[in-house]
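Since the structure comes first, as structure tokens, the remarks are kept for the end.
Shown here: the complex without one of its protein chains, the others still in place.
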Amino acid sequence: MQEFFQQLLNGLSLGSIYALIAVGYTMVYGIIQLINFAHGDVLMVGAYVGLGMALAGFGLVPSILVAMLVCAVLGVVLERVAYRPLRNASRLAALTSAIGASLFLEYGMMAVFSPRTRSYPVLLPDKIYNFYGIRIATKDFLILGTTLVLVVFLQYIVYRTKTGKAMRAVSFDKDAARLMGINVDSTIAVTFALGSALAAAAGVLIGIYFNAVYPLMGLMPGLKAFVAAVLGGIGNIPGAMVGGILLGMTEALVSGYGGSMFRDAVAFAILILILLVKPTGLLGTRVEEKV
Amino acid sequence: MAKLVSSRKLRYYALATAVFFLLGVLLSGCGAPQKQSEAEKIKIGINYELSGKVATYGTSCKNGVVLALEEINKAGGVLGKQIEVIVRDNKSDTAESVNVATQLASMGVVAMIGPATTGDVMAAEPVATSNRIPLLTTSATAPTVTFDEEKNKVREYIFRICIIDPDQAMVMADFVWNNLKLKKGAIMMDTGNDYSKGLAEKFKEYFEAKGGKIVATEGFVDTDTVFKPQLTKIWAKKPEFIYIPAYYNQVGLIVKQARELGIDVPFLGADGWDSPELVSIAGAKALNNTYFTNHYSSQDPSPEVQAFVKAYKEKYGVEPDSFAALGYDAGRLMAEAIKQAGAADPQKIRDALEKIKDFPGITGKLSFDEKHNPIKEVAIIKMVDGKQELVTKLVPKR
Partner (left out) sequence: MKEKNWFQTLIIFIVLFAVYGVVQLGISENLISDYYQTNIFLAGINIILAATLNLINGFTGHLSLGHAGFMAVGAYTSVVVTMKLGYPFPLAVLAGMVFAAVVGFIIGLPTLRLRGDYLAIATLGFGEIIRVILVNVEYLGGATGILGIPRLVNWTWLFWGTVLTLVLIRNFVRSSHGRACLAIRENEIAAEMMGVNSTYYKVLAFVLGAAGAGFAGSLYAHYFYVIQPSKFSFLLSFDILVMVMVGGLGSLTGSCVGALLLTVLSALLQNFPEFRMVLYAVMLIISAIYRPQGLFGDKEISAQLLSRWGGIFRATSRSE
């Protein structure tokens, strides 16, 4: 029983990492229906910026803030250069561009900083709590807490502010939104800035959590976040969180009970089953088909 | 509307400029290798994983090779000629490895160094063999790379500089049984990696032959970053040690997370552990009570090793890992073989490589056995407060 609870906890901490990335991912995704393949790589850039700050002697909070700022700018530039010219083109053209942007960030970083793994200096007290044999580290709380705060914060922005209203309008119908006097370009730019800043925060936290920063670090988390976002229902922020945590728990339990060799296969199979039962994701709303 | 048109025009100008620029760059690049004045140089082809999933290891190897060959050029080259180093990236992809090897062969290289992984070497092998160009790999550890078991025949043109999987696993099994006196262990391996799986299999075989018991075997994949589920499961079986034949970036995370879970038994590993990053990822304290097999130690006080470590740090700004050290030895060994061959002729270089005796590499004295594998001592290294300590050197009993 103790092992089971430890596994649940392991899954929760893994899942909250996926959730942290998925939340930023799903926001951009929900507003302009773009599979932002480069999201994981923006995260990687954020981790590098945070690492640079930390090595220069700054603490956790300034490192995260500067990384968020730099990546917000990066996100806006990316949107302006690689995505905006394609806004009225097919979604797949935007996907090509996104794949290009992703490769560019990965290999540009590799060319400049070499592919080797770097690690963070100690920014957090590394404390471990022991409840009846079940062990939790401080950083697990940090990741889960950050994710929860971000979800609340984003829900507030999207549903309670004017910018959020504009975002929802743009997501619903760009042309109608423009007719209503909404500046579509700047709304999308703000969305990208926000999404990229979140990615940067996730990047720094993940860099600290694993103590490892390298140019391809965003690839797999990016994919898993995409899966989590789709699983939760595209564009649904709490859905992304639920999707991420569910994915993490599934992976942990599969590894824990027999199938570590087949983990990814079983995890994907469960996801596909869920999608077959609920074709629009866990919390997604059914879109009416129009003829 | 007028603005729209002009901005559109501008875009096309920009596109045209970009295309012309790129075409120019590409064409100039194509032309470069065929320059006649370069014919006086001895060409060595470097085929490594510089991008893609094992770029970290390929880049380290390449850095080592390039450093060695540059030093040799600075010292006057070999046979009175300079060495031209042709570096190519195979994207960690077997088809690209074939592609790069054929390109190198058609450029007239006298020898190839790399790739780093078994699959990529095996893809380049037919190209090297059919063109009769010797290929020296730094780190492909599967026995089949140099020896065709089906035909029971050595692959004539393929050589390797690293210790093969069975040797490392055997030495570690001996060490655990005789020195640490542990009887019950667990294995954690990278299931997507042949190096890791090969070592795990061999270790299990040797250790159980001695009467030991492997109580759990768990796998992970190379992109994993959370290992607690597998560790929790292993720990429930109460092993006395855990063998992790994997690369340092995963090992660092595994050891760190294991200590967080309160797993306090010794961790054991192989040459993939050797990197300055291991300590920075896992933390010096977590790494206490861990041992691994290796070719050499970067903390070895011998002047050759220290000169290499210094030169590498100066050129690349980081401490070398075992891949870089193997690359460095590969570069110097190849130059030595060319010298002994007396001519920049692939066939003669191959024959010279076969005859190499006690080559003083920084990763140990090296001679090739009849299967083109190096006969080397295996060092056992213990981590103490983030520093490597040499415990003992053992010769694998084959």
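Order of writing sets the labels: A and B. Residues in every chain begin at 1.
FYI, contacts are C-beta pairs under 8 Å (C-beta built on N, C-alpha and C of every residue); 3 or more make two chains touch, one makes a residue touch a chain.
The model shown is predicted, which means the values in this text are computed figures rather than measured ones.
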Residue among A:56, A:73, A:89 or A:180 touching the omitted chain: A:89
Listed residues B:118, B:280 or B:322, member touching the removed chain: B:118
Listed residues B:102, B:289 or B:306, member touching the removed chain: B:102
Sole residue of B:82, B:144 or B:306 that reaches the chain not shown, by the stated touch rule: B:144
Those residues of chain B which, in the complete complex, touch the missing chain: 11, 15, 18, 22, 25-26, 29-30, 32-33, 50-51, 53, 87-89, 91, 93-95, 98-100, 102-103, 105-106, 118-119, 122-123, 125-127, 131, 142, 144, 148, 150, 190-194, 197-198
Missing-chain contacts mapped onto chain A: 35, 37, 81-82, 85-86, 89-90, 92-97, 99-104, 106-108, 110-111, 223, 226-227, 230-231, 234, 261-265, 268-269, 271-272, 275-276, 279-281, 289, 291
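Assume only the chains that are shown with their structure count from here on.
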Rounded Å distance between chain A and chain B, as computed from the means of their C-alpha atoms: 33
Residues of chain A defined as touching chain B within the complex: 3, 6-7, 10-11, 13-14, 17, 107, 110, 114-119, 126, 128, 130, 135, 137, 206, 210-212, 214-216, 219-220, 251-253, 255-257, 260-261, 263-264
Residue ranges of chain B touching chain A (in the complex, touch as defined): 51, 53, 55-56, 59-60, 191, 218-221, 223, 225-226, 228-230, 232-233, 236, 248-249, 252-253, 256, 260-262, 277, 280-283, 316, 318
